[in-house]
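Excluded from the complex is one protein chain; the other protein chains are retained at their positions.
The letters A, B and C name the chains in turn, as written, and every chain counts its residues from 1.
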Amino acid sequence: MTAVSSTVSAPSRRPRPLVLDDEQLLLRDAARALVAECAPMADLRDRRAAGDDVGFDRALHRRLVELGWLGITLPVDQGGSGGRLADAAVLFEVLGANLAPAPLLSSELLAGRLLAIAGDPTQQSAWLPAVCAGQAILALAFEDRHHHDRSSPFTTATRQSGGYVLQGAKREVIDGHVADQLVVVARSSSGCSAFLVNPTSPGVTIRRNHLIDHRISADISFDGVVVDDDALVGEEGAIDAVLDGVLDRATVALCAEMLGSAQAIFDRTVAYLRDRVQFDQPIGSFQALQHRAAIWHCDLELARSLVMAAVAAVDDEDPEAAALASAAKATLSDLLLRSGAEAIQLHGGIGMTYEADPGLFVTRARVAAALLGDATFHRRRFATLNGYGP
Amino acid sequence: MTAVSSTVSAPSRRPRPLVLDDEQLLLRDAARALVAECAPMADLRDRRAAGDDVGFDRALHRRLVELGWLGITLPVDQGGSGGRLADAAVLFEVLGANLAPAPLLSSELLAGRLLAIAGDPTQQSAWLPAVCAGQAILALAFEDRHHHDRSSPFTTATRQSGGYVLQGAKREVIDGHVADQLVVVARSSSGCSAFLVNPTSPGVTIRRNHLIDHRISADISFDGVVVDDDALVGEEGAIDAVLDGVLDRATVALCAEMLGSAQAIFDRTVAYLRDRVQFDQPIGSFQALQHRAAIWHCDLELARSLVMAAVAAVDDEDPEAAALASAAKATLSDLLLRSGAEAIQLHGGIGMTYEADPGLFVTRARVAAALLGDATFHRRRFATLNGYGP
Amino acid sequence: MTTAAALDSFRADVRAWFAEHTPAAIADSRHPDRGAMAWGGRRARIEDPAMRTFYDELVATGWIAPTWSKDESGAGLSAAEAAIVRDEATRVSAGFVLQNFGTLMVGPLIRDFGTDEQRRRHLTAMARGEIAWCLGFSEPDHGSDLAGLQCRAVRDGEVYVVTGAKVWNSRAHRSDFMELLVRTDPDAPKHHGISVLMVDLSTPGISISPIELISGGSDFCETRFDEVRVPVDHRLGPEHDGWRLVQHGLRFEREAVVTMAMAETGFTGRKRATLDEIARHHQVDPSAPLPGDVASQIAAAEIEQLAFRATQRRAADAARAGQPAPHPSVLKYVGAKVTQRRRDLEMALRGTSAIGWKGAAYTDESLRSSREWLRAFGLSIEGGTSEIQLNIIARRVLDLPLG
Partner (left out) sequence: MTTAAALDSFRADVRAWFAEHTPAAIADSRHPDRGAMAWGGRRARIEDPAMRTFYDELVATGWIAPTWSKDESGAGLSAAEAAIVRDEATRVSAGFVLQNFGTLMVGPLIRDFGTDEQRRRHLTAMARGEIAWCLGFSEPDHGSDLAGLQCRAVRDGEVYVVTGAKVWNSRAHRSDFMELLVRTDPDAPKHHGISVLMVDLSTPGISISPIELISGGSDFCETRFDEVRVPVDHRLGPEHDGWRLVQHGLRFEREAVVTMAMAETGFTGRKRATLDEIARHHQVDPSAPLPGDVASQIAAAEIEQLAFRATQRRAADAARAGQPAPHPSVLKYVGAKVTQRRRDLEMALRGTSAIGWKGAAYTDESLRSSREWLRAFGLSIEGGTSEIQLNIIARRVLDLPLG
């Protein structure tokens, strides 16, 4: 008989199963306990009322450091735990459930990660152990525009003897207002480069942005800021590929946080549907609302799978990781916004009040959707990565 | 006191009210009676089963002629009734409600209208009275591709002594398989032109397309087809603007037909929801289905307003007519497809059977959505007309 | 019956009137006198002399309550003429002055159900902007289920003693009177023990506090009644039969909420950047064409809005012609959705420029944009939630059976 002609290829590598392992389950429980204790959601309103200019809770930052969770994915020899992105994703999801801000994305996933893979040993040892010890906050300044753009079209680095001069302005730098050191992406004739910049350097101006989600970021301008040669991270003009990898990874972490938020506001809303009585019955007994909740649940299940697949792809160094990161961010941006809106609607009037929680989720949704590329950006990028971009 | 400085402009022309006038209400009732008598929906299945190769009912065509409705918008001196598009829209909506095909779009709104505004008196008197008398069917052959494209990129007209040579192929020519005369759009060095072509001319090959909606159209190829100078309709290379106007107008008429179809399948589905009993109650008493029906109703109301506004804009020669035509077609294409799908779903299993009506609507929806430009085409054109096209 | 030509001529007169009398300050969407002019009332103070004069002149025309009789200080206009007045006022950015809660919603009810004495007392004062009204319908535990309300009025001789709480009372803190729903018979089935009181808000025992919304401070209030004594002759309509009045009046509320919300957020009237202008502004090269995906999102939003406006137009035309018109619940449901989607897209197009709550980096326009987006979530809740509208459409328009 005629057998199919394809030769017997070796079984492809077993994909990582899309479940949490035992350690991650323990981590999740511990993180939940921490957040319940240290980061109740009312803190957000309290901090704004108190005129807070930090945007997160210093005590929560300290506790994360004590538990060894700041640096959970950073190298062991730099004071980190050497974990996978999957471990960080567990933390992000739990933080997201309580909308708890912490300088984790900025210091570890963005600037820390970039240093960890492109920095020289001096740069690494100057900053990474300090991040893991909670002694330093780092920020990655990469956005020139109000829409995600990895090409830094407007910030320039001009070579001069012994160093560079930086000129331009960066938008919405996460934790840029409290950073002890900045990593700044700038463009020279040879391409994009990254530089370590002391935020107190002459020519650096930092403006605090108070965001609708109660967090704080910074717009930072660089007016003839002079840095030495040793401020250069990696090779000159060659940071693009590194940056792409760093941003994809951070995007997936942000997606995990957004998933946590979406799931949390869903769970709260479903609980409200069970409890709230109108027309002498729980409103959750109305079939129209049941179907909306059920469809919402389905969308959450899809989103969870996509985030877990993206996490696994990053950890497996799967070439599909970039496309999965974009797929996840496009999906989570839409889903979290819709979740916030649906939560307000199903809560009715009370959902519109500042004292209730749905509004906190919807404002966070808007910010998180815009950060690191919105749904339109990532659908476009997904198309491009798959060879049919416009 | 300081008065606002803008000068008092004359009140803008009163927009035509978006209601049917008394004559149109009478026309609607008469048309409904005709369709109920002559064009029951079962005819569609019967004709396909009988191996029909016409795609519409010759008897219905005759009745439309007898009632003076073929040519309802054509000039009185050509045998028409000189009505407004609003009058034709009433007819199209009623035909759409029963999915009744008739050579009205082809002979009157497309080819007939083009001759009426761009043809010379000889061309007009040769064909328009015949159309109104039911003695001729005309077809406008303008699509070169499977996506709406008004530029005839592949069909050429080459000047030769005393006439032109046509080369190319036209897709999905509505009623092209039964047309007594074709109006063919072709491109020469100076732009697009239209030509009257006898379908029996040497070099013309007509293939019947049996469509999923039980109608029939034609793919027609022109292989070195020679026509005389007097076959040219309008000026050489200058038919584009005329064609745009004709197509916009026909598009609005098609939208009226689609609105009739969407409303009809909605009404049938709502009636089914009232009647069908499952779990010991009419399924229309389930709130989830009620809300879906209510949202569907809202979308129909929006679509009806848009179609009426587009009809009024065409009749008023409002410069917004083109944008409104595109807005209407984008909306109706999506809505009719969604209506067909929702009708099947709410009918359950029976909705999937060929003997039930929802399937007839969903197949018609697909064809009508594709004809004269789909939703994507018209959203893009709407953007372009408003100055922000891609 | 007014002919079309007569209406055209009327429109020309109205336009001329506004051109002559409207002060330039009217176009300032943050003018401090706007609130006082929109709502009137005992405590309203119009400080700008030009605005004060304009308001007085407008009151003198009767256009605050254009369809009311001249005896009631209205202008005695037909519905078509009143629509022209509103159109033309909107055209010069003065539409907000005619969005008066009292004349739109409370007045018609007093005319239909009030005693002669009540009509005399309240209508003229309303039409002249002297007394500001608010509504006291919803309660913290009874929003959509309005008929379940618990605020009690116990008869004590010639007064009712009112105790309970109301919420979502628009501008109660700046109003003089409230149309208040109370339960007068706690033992009757829930739709049968309700009465309507007209409560002077200066009566002792009433405390009013504004509600902070997700979009910031608001004109909505929570109002508490602690043994408030209301004269029995301040009851509107028969005792225990208030639900009928509510049904009668609810339609006014729904229509008015959409109209007002749209005026408020600048949906009509005030010039604002178009979506494509916003999108272009944020490009690296603002003169470059928009990407196809963005253009398509904008087109979809614009088409939806065009359809909604055509539906408003058709509703008016059909009502005028006595033909079947889109149901008010359709307008309410769709109006909220269209506005919400538009705000949402606008936010997306603004990117991170619109995520600010405060800070020097943000323009006033972008700060307003985020607040308008947040505020718009309420459009599908206030004045009857979207779910209630869909229930109404299913029952009353589609004739679907009760579950």
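Everything that follows uses one rule, which is that a residue touches a chain if its C-beta (ideal position, glycine included) is under 8 Å from a C-beta of that chain, and two chains touch if they have at least 3 such contacts.
This one's a predicted model, so the numbers in the text were calculated from it and none came from an experiment.
Visitor: Just name the one of A:L20, A:V54, A:I117 or A:V165 that touches the chain not displayed here.
Guide: Of the listed residues, the one touching the omitted chain is A:L20.
Visitor: Out of A:P40, A:G224 or A:G389, which touches the unshown chain?
Guide: A:G389
Visitor: In the complete assembly, which of A:A303, A:A321, A:M352 or A:L372 touches the absent chain?
Guide: A:A303
Visitor: In the whole complex, not just what's shown, which of B:D43, B:D57, B:D87 or B:E172 touches the removed chain?
Guide: Result: among the candidates, B:E172 touches the missing chain.
Visitor: Even though one chain is hidden, which residues of chain A still touch it in the full complex?
Guide: 1-11, 14-15, 17-20, 270, 273-274, 281-282, 284-287, 290-291, 293-295, 297-298, 301-306, 308-309, 324, 327, 330-331, 376, 379-380, 382-383, 386-390
Visitor: Could you list which residues of chain B touch the chain missing from the display?
Guide: Where chain B meets the chain not shown: residues 143, 145-149, 153, 171-172, 207-214, 219, 277-280, 286-289, 337, 341, 344-345, 348-355, 358-359, 362-363, 366-367, 369-371, 374-376, 379-380, 390.
Visitor: For the chain that got dropped from the picture, name the residues of chain C it touches.
Guide: Against the left-out chain, chain C lists 291-296, 403.
Everything that follows uses one rule, which is that only the chains that are shown with their structure count from here on.
Visitor: Just curious, how far off is chain C from chain A if you go by their C-alpha centres, in Å?
Guide: Averaging C-alpha atoms per chain gives centres 41 Å apart.
Visitor: Quick one: which residues in chain C touch 2 or more of the other chains?
Guide: If we look for residues of chain C contacting two or more partner chains, we find 291-292, 387, 390, 403.
Visitor: Using the touch definition from the top, which residues of chain A touch two or more other chains?
Guide: Residue numbers touching two or more other chains: 286-288.
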